[in-house]
Every structure is written in C-alpha cells, then in structure tokens.
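The complex appears here without one of its protein chains, the remainder shown in place.
As written, the chain order gives the labels A, B, C and D, with residue 1 at the start of each chain.
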Amino acid sequence: MAMSMVEILFWFLTSLSIFSALMVVFSKNPVHSVLWLIMVFFSISGHYILLNAQFLAIVNMIVYAGAIMVLFLFVIMLMNLNTENEQSKSKWLQLAAALSGGSMMLILVAALKGNVAKATAMFTQDSGIGLIKNLGNVLFTDYVVPFEISSVLFLSAMVGAVILGKKEAA
Amino acid sequence: MPINYYIFLSVALFSIGIIGVLTRRNAIIIFMCIELMLNAVNLLLVAFSKMHHLKAFATDVATKVGTEAQLFVFFIMVVAAAEVTVGLAIIVMMYRNIHSVDINFLNRLKH
Amino acid sequence: MFAAFDNFPALLIWLPLLGGILSFTIGKEGKARMISLISSFLSLGVVVASYFLSNSNYLELNAVSYVWMPQIGAGFGFVLDGLTRLLCLLTAIAFPIVFLVTAKDQYKRSHAFFGLMLLTQTGLMGVFMATDALVFYFFWELALIPVYFLSSIWGGEKRIRATFKFFIYTFVGSLLLLIGILYVYMNTSDQSFSIVSFYNNTKLTSGEQHWLFLLFFVAFAIKMPVFPFHTWQPEAYEQAPTPVTMILSGVMVKMGLFGLIRWLLPIFPLAMKDYQQGLIIMITVGMIYASLVAIYQDNIKRLIAYSSIAHIGLMAVGILALKNVSMQGAVLQMFNHGINIIALWIAAELVERQTGITKISALGGIAQRAPKLAMFLVLSAMANIALPLTNGFVGEFMIFNGLYQYSPWITAVAGISIILSAVYTLNMIKNVFYGETVAATASFTDISRLHVWVFIGITIIIFVLGVYPTPVLNVIHQTADIILNRFN
Amino acid sequence: MNAIIISALLGVLMMYMGFVTKKTRNYTMVAVIGLLALLASIWLDYVGFPFFQIDTKGMLGFNSFGLTFDLVVVASCLIYFLLSGAEIETFGKSSSDFYALIFFILTGMFIISGMKSLLILFIGIEIVSIPLYILAGSEKSNLKSNEAALKYFLLGSFSTGLMLMGIAFIYGDSGTFYLEGINIGFGALSSMMAIGLVLILAAMSFKVSAAPFHFWTPDVYDGTPTVFTSFMATIVKSAGFFAFFKLFENAFGSFHKHWELLISFIAVLTLLIGNITAVFQQSLKRLLSYSSIAQAGFMILGVYALNIYAKQGLILYFAVYSMATIGIFAVLAKFKDHSIEAFNGFAKRHPMVSAAMLICILSLAGIPLTGGFFAKYYMLLAVIKYAKVVWLAIVAVLCAAISVYYYFRVIQAMYFKDAETYEEVEFSKGFKYMMIINAVLLILLGIHPDWLFSLVSN
Partner (left out) sequence: MNKFVFLIPLLPLIGFLINGLGRNFLSRTAVILIGCGALIASFVLSLLLFKEVSAPGFTTQIINLFDFINAGGLDIKFAFQVDQLSVLFLLIITGIGSLIHIYSSAYMHEETIPHYARYFAYLNLFVFSMLLLVLGANFVVMFIGWEGVGLCSYLLIGYWFKNKDYNNAAKKAFVMNRIGDLGFLLAIFWMLSQYGTISYAELFPKVGTASPYVITCITMLLFVGAMGKSAQIPLYTWLPDAMAGPTPVSALIHAATMVTAGIYMIARSNAMFTLAPHTQNVIAIIGIATALLSATIALKQNDIKKVLAYSTVSQLGLMFMALGVGAYTAGVFHVMTHAFFKALLFLCAGSVIHAMHHEQDIRKMGGLRIKLPLTHITFLIGCIAISGIPPFAGFFSKDEILTAALEKSPVYYVLGVLVSLMTAFYMFRLYFLTFAGSFRGTHEQEHHVHESPAAMTWPLVILAVCSIIGGWVGIPSVFVADAHLLGKFLAPVVASQEMEKPAVHLSHEMELGLMAMVLGLIILVVFIASKMFRKSEITENTETGLSGFLANKWYVDELYDVIIVKPLNALSSFFSRIIDNRIIDGFVNGVGKAVQFSGRQLRLLQSGQVGSYILIMVISIILFFIFQLYWKF
C-alpha cells in the first residue's frame, strides 16, 4: 500500500515529535532539552499545517518556539545551568515514574482503541477554519469577551513578574 | 489518518511529559515537560477541531464548527505565555536564594 | 422569634439565657452570683406556676411555636407537657440548689462560671421542651458546650483530658443523632422537623427504622450513659467541679432517657419491638456490671458515678419495657434520681471541700464530727437505694413492676442490683462517715446553716414524693399513655 | 458582569495607587471602598440592574447561585481586608500591587461564577491561579515562601495540564465547550468522556485540595505569608469549589450516576486524611491547612449530592468557612510563633479576641449556634437527600468528631492552659471590633442561615 505524501509527512512528524519529546526528558544537559523541545514544537507545528490550522502553526512557532523557549534558554544560561551536573533521582523513583507514565499511556490507549471516530479521515478538504481570517473574525466577535478577559491575566502576570523580579526594598 | 492516530500521538506526548515531570529534578526541565503536556493537549484539540469540522462539513460547507477548539488552543498558548513569565520569575527568585533549581531541595515544608 | 413573654416555655428559655448573658457581661463576682441566683429562682417559680396555671395536655404539643426557618420546616416549638414539666422542674430545682450550695465558694472568673451555668440551664430547658427536632438538637448541643468549658476551666487535675473525652464521646453520639434526625426529616411527608410530623407523617420502612433506631439510641445511650458506653462518665464526674457534676449527673443524664421517651420510641415503634429484648438484656447486664464495679471503687465520686450508671440503666430498662407502669415509674424516677444524686454530690463536695480527699479509704469518722452531714447523707443514700417511703422506692417499684410484666427473669436479675447498690452505698457510708476519725477528718466541722436548709429542702422532696407521689403521677400518666398507644 | 468589569478596573486602579500615594493605609482604604462598591454593584445585578449588557455568546451567564456566590466572596473579602489589611500593608509600597493581584483574583472568581463554557472555566481558573503563585512567593527573602511558590506553581501547572487534557477529551467526545452542550445527549459514558471526566475531576480536586491531590496544600499554606494563606485557604478555595460544583452540575449532571462513586471515594479520603493528619500537627498554621482539607471533604459532599440543598449549603459553607478561617488567620498572622502553644493563656491576655476566635473555631468544628453547624448540616442533608444511603454521612460526622479533637486543642490552649512565657501581641481596637463583628455574624448565620441561603433559588 503506497503512502501518500501527506501520510509520509505525518509519520515523519509523529516519529520526530515523539523522539524529540523523549530527548527532552532524557537529555542530561538542560540546554539540549530546550533545543529538543523546540524540535517538538516545530514538529507539532508541522502537524498543525497538516491539519490545515495554519494560524496556530505560525503562532506556535513564533510564540512557543520563538518567544517562550528563548526565555527558557535565557534563564538557563543566566543560571549557568549549561552543564550536566543535575543529579538524577533514585533508580526506584525513576522506575516508578516511568512505569506510571507508561501505564497512564497504556490505559488511555487501551481505552481509546475502540473509539467511534476512528473511521474519520482527517486530511480531506475543509472550509479553512484554521486560516487567520476566519479565526480572527471569530476571535474578535464571538470570543471578544474571553479575549478581553485574558488581558486581566496578562496584567496580573505582569504585576507578578514585577513583584517577584524587583529587588527587595528593605 | 484516523483521529485515533492523533489521539495516540498526543497521549504519548502527554505521557512523556508526565514521565519527564516525574523523573527530572531540575525545576526548569519539569516546567518544560509541563509545556510539553500542554502542547500535547493543543495538538489533540486541533485534531478534534478538524474532526468535528469535517463531520459538520459533510452537511454544511460553510460550517464554522471547529473554530472554537482552535481558539481554545490559542488561549492555551496565551495562558501558557503568562504562566511562563510567572513561573520563570519564581524559579529565578528561588535560584537567587538557594542557587539551585533542584526540586529535591524544596523540603523545608513537610509533614 | 419569640413573639412575647406571655408563656411559660418562652420564659423558661429566656430567663436563664438572659441571666447567663447578663452575668457574663457584668463581670463582677457578687453581682453575677446574685443574678444567677435570682434567675434560677425565677425559673423555678415559673415552672411551679406552670404546674398550677396551665394544663399538661400532651396533645397540644405545638402549643408554643414560633416561625424560624419555614423554608426548611423548622420552627421554635416548645411544649410543657407532663413529662417535660417534671424534668423542667428538676432542672429548675437543681440549679438554685447548686447555686446555694456553692454560695460560699470562690471561683476565679466567677461571672463566666455563673454565665456558663445558666447557659447550661437554658440548654437543658430547651432540650426538654423542644417540639422541633432541629431545636432539640440545638439545645442538646447547647447544653453540652458550656459544660465542656465549665469542667475544663474549673475542674480537677486531669480535667482537660477527662472533659475532652466526655465531650468528644457525647459529640459523636449527637452527630449520629443529627444524621438520624435529618433522615427522618427527609422522610416526613411535609418536610418538617416538627415532632408531630415525626410522629405521624413519616413513612419509614422497617429496615430504615432499624438503623435509624440505632443511630438515635447510640446518642442517647452515650448521654445516659448505659453500659458499654459509660466510660467517659466516671472520669468526667471525678474531674468536673462538683456543681457541674451535680448538673451532669442530676439533670443532664436525664436528657438521654428523655430522648428515649420522646424522640425514640414513638418514632420507631417497629424497630423498638425488635430491639427491645436485646437492649433490655444489655442494659440489665450493664446494671449488674456497674454495680459490681462500684463496689470496687475507692473514690467517692467514681462510686457515685457508677451507681448512677446502674440506676440510669434501671430507668432505661423501665422505659424500654414498654409498660405503662414502668414508663411512668421511670419518668418519676428520673426526677427522683436527680434529686437524690444531687444530695449525694453535695455531701461528697462538702467532704472534699474540707478534707481535700475523695479517696474512701483515706476518710472515716466524719459522722462524729459532722452529725448533720452524716444524717443527711444517710438519708439521701437511703433514698438512692430506694428505701420505702423515700421517693426512690416509688419509682423503682413501678419500674420493676412494669419490667416484671415484661419478663420476670430480667426483673430478678435486675433486682440483684438493688442488693449490690446496698452493698456499695453502705460501704461508702461505713468507710467515710462511720468508724474512728482519721487525720484528714480530725478537724472536720459540721455543715453550715445554709447547707442544712438546702438539705432540708431536698429531704422534704424525698419524703413527699416517697409517701404521696400521686400529684406527680397525675401529671405524667398521659405522656406514657400516648407513647405506648403507638405500640398497639 | 458588573462584578467582573468593576473588579478588573479596581485591580488596575490599585496597580497605579503606588504612584498616587505612598501611604499604605490609603491602599487598604481604597480597597475597602472599592469592595463596598463591588458589593453594591453585585447586589444591583442580583436585584436586576446590571450596568453592562455584553453579548458573551452564552459563555458567561449569571444566575442567583453565581451572584450569591459573588456576594459571599466580596463580603468575605471585605472582612479579610478589614482584618488583615494591616498585614498586607507591611509589604510596604508594593502592597498596592498585592491589592491589585487580589482584585484580579476576584475578577477570576467572578468569571468562574458566571462560566458556562469550559474555556471560561479555564481562563477563570488561570486568572485566579497565576496571581496566587505570586502571592505565595511574595516574601521573597523567605525560603519557605520561595519553596511554597515554586511547589504551588509546579503542581498547579501540572494540574492545569491535566485539566486541559480532560477538556480536550471532553471536546473530542461532545464537540462543544458549552457546559449545557456537554450535558445533553450523553446517556452512556463513552471512554473519551470518562477519561476527560477523570482528568477534570483530578484537576478540580487539586484546586480544592481534595485527597489524593491535596499534597500541595499544607506545604503551600505553610510557606505562604500567613496573610495570603488566609485568602488562599478561604476565598480562593470557595471559588474552586464553586467551579467544581458548577462544572459537575451543568456539564456532568446527566450522568451523575457514573461518577458518584468516584467522588464519594474522594470525599471519604479527603475527610479521613484531612482530619486524621491534622490531629498530630503542632503548628496552628499547618493545622489550619489540614483543617481546610478536612472542610473540603465536607464541601465535596455537596458536589457529590448536586441538589438544591447542596447549592444552598455550599453558599453557606463558603461564607461560614471563609469568615471563620479568616478570623483565625487574622489573629495568627500577628504571631511570629505559629505553634499551638503560642496560644497558651491567650484568653487571659486578650479575652475579647480569644472569645471571637473561639466562635470561629467552634464554627469550624460545626457546633450548633454557629454558622458552621448549618454548613455541615446542609452538606449532610444534601447527601442524605441524594443518596438515601447514609454511610457517607456517617463517615463525615465521625470525621467531624475527629476534627473536634484538634480544633479543641486550640481552645484548650487558649482557655485552659497557662503560659509562662508568651509572645506579646498587639491588637488594635478596630481589629478587636472587627473580630467581634465577624463572630457575631457567624452566630447570626448559625441562627438564621436562611437569610443567606434563601438568596439561592433553584
């Protein structure tokens, strides 16, 4: 059975994202972790494009991979954590952690295997809701209230950053 | 691609995130793993958005179904950005005091 | 809430409550004492007046009722029927006695002491008069909280622990009671806490009745207390200040018995029938047990405490036997026992106050030094062990009579407690009051005039009720009739 | 809607107060006046005079339940400001920022109170949470505060991740974020829905510190500066519960049977762990954190029952629990030593304050004549009404009996024990009166709770 280009892309991105995610977890060096995480974000953006969600793909790259991860990198550099000096947790704890994470996945997968939606093919053409025009339209009409409300969130984050960041007065 | 593939993918990413949170001791890495989990969610939401959209699209070509999930993802990103600001501020503050971001040193408060 | 002061139940709640608050706020020892005395005597006056000026018709249960929370079917309902009247009288008598007996005592922060005492009185009155389950529960707790503080602040050496145990123990019971009340409330057809609804408008299956019965019973059993829920009692009695112990054992334990009569039997008649035998056997065994344990005690207070367990057990059995005679007898005995045991506590208190000792084997010969005290003690002890022509006899006779109709064998076994009660009571008299004086009692002085008058008052009650109980019986018979009718 | 906008504006106002005046007293004054305005505006909203008519596409909506909740929140906050304002002021110039943060948190709560969509829920919860992380770490030089903030932040974000995953699955199954939409058309529980439900349940349990997701609570409450612990443990927790209740009522109400066992399990576990662990605590602050877990156990009973009694009862519970806990924390915040022994002989030194504190403790313990009784009473009533099986109620009351054990340890310390050396604590006159007013309110709620809960109609 020949795979279409899209399918090949899907499997490539999937394996890339999973591999990168694993590398995030298992890299000794925090900087490597950050870089691998950026890799994950890029592959996920690829998935978005496959899913015809171009706006989110771009935002993901700009905001996440660009801004946020840079911030992370910045902090790590600032703290001079660019070494592999992190002590690992005890073996038992790591084993328990891996086991529980793994069984979490297994259970979810097992539960969702017989899902009704499996027949749906995902790559057919659609009306292009993921395009910026459509999303912008909805965001500033129907979703204007949550949008405005999230400004409160940013305000508080800003205040918080100021409070936490500035030197103690006394 | 069936929706299940996306579900499994994001579940896998999510679980890897959890494993990361559980196994690492560096607060920043843990935070990154949490971001990984959020991205798994984002991916899943977009996939679901597409799925619901296609279901509706079969009967109505002008349907807007699915928009809300993509906007939700947008809001998640927004919130994540704010969270990162605060989170990193806290981590930096912590680092200033104890010169470490190892969570195993967070043990003054117990019992 | 309370529209007017034009009726007795409202007065009986308000008088002690206001008195309590007043003496709390006034802060001066002498005045607080005066206020509490006046308030308690006024309450007594009101109860006595209610005897003559209102009828005791049980059917007018909702006679006094104020709207409280109509949405949830709760109202401040109070009644003064025969049963209640007797118990309110007991409460109203007990408090002035306690105040008089302790009139010369000094308590640190005494305004708080008197305030709490009066709050306790409010709680007790409320418990006895409430015709609304929620109000009943409220006052049930209200009577407990001040006692907790009274005992913990003014009690003996190990007071905090003992009182705490007492508090938690009874609190567990009352919480179970609360669940029971809520469940019954949910099953009233008109969603009401009124006792009338509880009696007449509940649809409970036999199974529901069974476990509800147990919930209620445990609460009451802990309060009474009956074996094997009794272990808080000796400690609490030992550690509480004697005025509080008097109230606890004289009045408060009656709350449990009262609960049986008013809030248990009539609501769960089906379950009652099934549990009757088991409970009666359990309590009877407990009576013998408590009597035997009492024999071993070497502390006056613990001895009286265990004797109280045995006596309360008898009353409980009298109630549970579901015989008219024994129920009336039990109600009468609730009153009598209250009076008698208060007298015993006064004696114990007077001994302890002078010698500082409650250990029986370290005392002796007080009768030589204090003939009056000895006389009154013997008198009240005799009433306590139900010697004929004292009040105790009438009550116990009626209880035993009804119990006999229920089961001769159980009567015979329960009767052993009469013998045992003689054993430990006489032991106590013998070792504390008779014999040669010891170092601790060598300079014992006889009781003051005030105490003599208090004792005379008690003695009069003991004998009047022992010789001519008819007026009291006339008051309570209707209650017994109505409750027992539910079992026919 | 009034509340959201006004409190957001108040937050902004407080942000800039630092530029207007340096006198910290004024910050509190403005905050209190602002709260009064807020209270009035909510009341106007409640009686039917909203200032703003904004089409929210059904994502936000206010009913009597939500508005009553808002009222309770603002009232509790008022008491909080009045009692603990002085403590906030000790943060100096930046204290206006803290007021701003608190107003932002309030905004988040009002958003939660009106939420009809999972999106709003998510945003609301985040608006509440993010400033809290900051408040937890507000004592920057204090390592405990740092630690609390980081723990809270890490665990909080983790639970946010869980919640989002849950939301994603629920969306996948139902195709909508509207609560009503989720609620209809689900007779049977699909596996996606079940997973979403469990994840959301876990996340919400985390927010309300229900076992086994409660572990952050004692540590964070302990490390956070007392004055903010007070806020966190009371008003914020109420918001968590409100969200919990509203979400489960409106979104998952129709398949209540499918999750009642799970939540009853959580309730029992919370009650047991909260109460039993509290027994051994030596620090009052930590004791209160465990007690807050224990109280959460009771409130979960309301979520379990999901009926009108639960609704009314929760409102009452929020009010009573917040008032009582704020009262105790306000006193505690004046102490440097947070151990129970620090209160030995307190009643002799400060009879008025200790009497008021006594009422608060009694209320927490659920003793009749205090509001706490009716709060617990309503939870029990709700459970009994819903289940007709009383085992849950019996477990709850047995745990309540355990709670008496540790609450009364404080009373014992205050009233029955004497201290040889003690920390001298000053209380202003205003503080004393406020404590008394608080206590009187608690008693009033204990006699006439109907004044409050009748605001909630079905």
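Heads up, the rule we're going with is that contacts are C-beta pairs under 8 Å (C-beta built on N, C-alpha and C of every residue); 3 or more make two chains touch, one makes a residue touch a chain.
Because the structure is a prediction, the values reported are computed rather than measured.
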Open item on the list: Among the chains you can see, which ones touch the chain that has been omitted?
Closed with: A, B, C, D
Open item on the list: For a quick check of understanding: of C:I38, C:A362 or C:L426, which residue touches the chain that isn't displayed?
Closed with: C:L426
TODO: Identify the residue among D:G66, D:G124, D:G175 or D:P218 that touches the chain left out of the display.
DONE: D:P218
Task: Residue in contact with the excluded chain [from D:A149, D:A202, D:V268 or D:L301] - done: D:A202
Task: Positions on subunit A contacted by the hidden chain, ascending - done: 89, 93, 96-97, 100-101, 103-104, 107-108, 111
Open item on the list: Counting contacts across the full complex, list the positions on subunit D that touch the omitted chain.
Closed with: 151, 154-155, 158-159, 162, 191, 194-195, 197-199, 201-202, 206, 212-213, 215-216, 218-219, 258-259, 261-262, 273, 276-281, 402, 405
- [ ] Tell me where the left-out chain touches subunit C, residue by residue.
- [x] 165, 168-169, 228, 230-232, 289, 292-297, 323-329, 365, 367-368, 371, 382, 387-389, 393-394, 397-398, 400-402, 404-405, 408, 411-412, 415-416, 418-419, 422-423, 426-427, 430, 433-436, 467-470, 473, 477, 480
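Definition applied: only the chains that are shown with their structure count from here on.
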Task: Interchain centroid distance [CA atoms averaged], subunit A/subunit C, Å - done: 71
TODO: Go ahead and note the Å separation of the Cα centroids belonging to subunit B and subunit C.
DONE: 65
Open item on the list: Centroid of subunit B to centroid of subunit D, CA atoms only: how many Å?
Closed with: 27
TODO: Could you tell me which residues belong to subunit D and also touch two or more other chains?
DONE: 119, 123, 126, 130, 133-134, 137, 140-141, 172
Open item on the list: Give the list of subunit A residues in touch with subunit D in this complex.
Closed with: 108, 111-112, 114-117, 142-143, 145-146, 149-150, 152-153, 155-157, 159-160, 162-164, 166, 168-170
TODO: Could you please specify the touching residues of subunit B with respect to subunit D in the complex?
DONE: 3, 7, 10, 14, 17, 21, 27, 30-31, 34, 37-38, 40-41, 44-45, 48, 51-52, 55, 65, 68-69, 71-72, 75-76, 79, 82-83, 86-87, 89-91, 93-94, 97-98, 103, 106, 108-111
- [ ] Would you mind writing out the residues of subunit D in touch with subunit C in their complex?
- [x] 362, 367-369, 373, 377, 380-381, 384-385, 390, 393-394, 397-398, 400-401, 404-405, 408, 412, 415-417, 448-450, 454
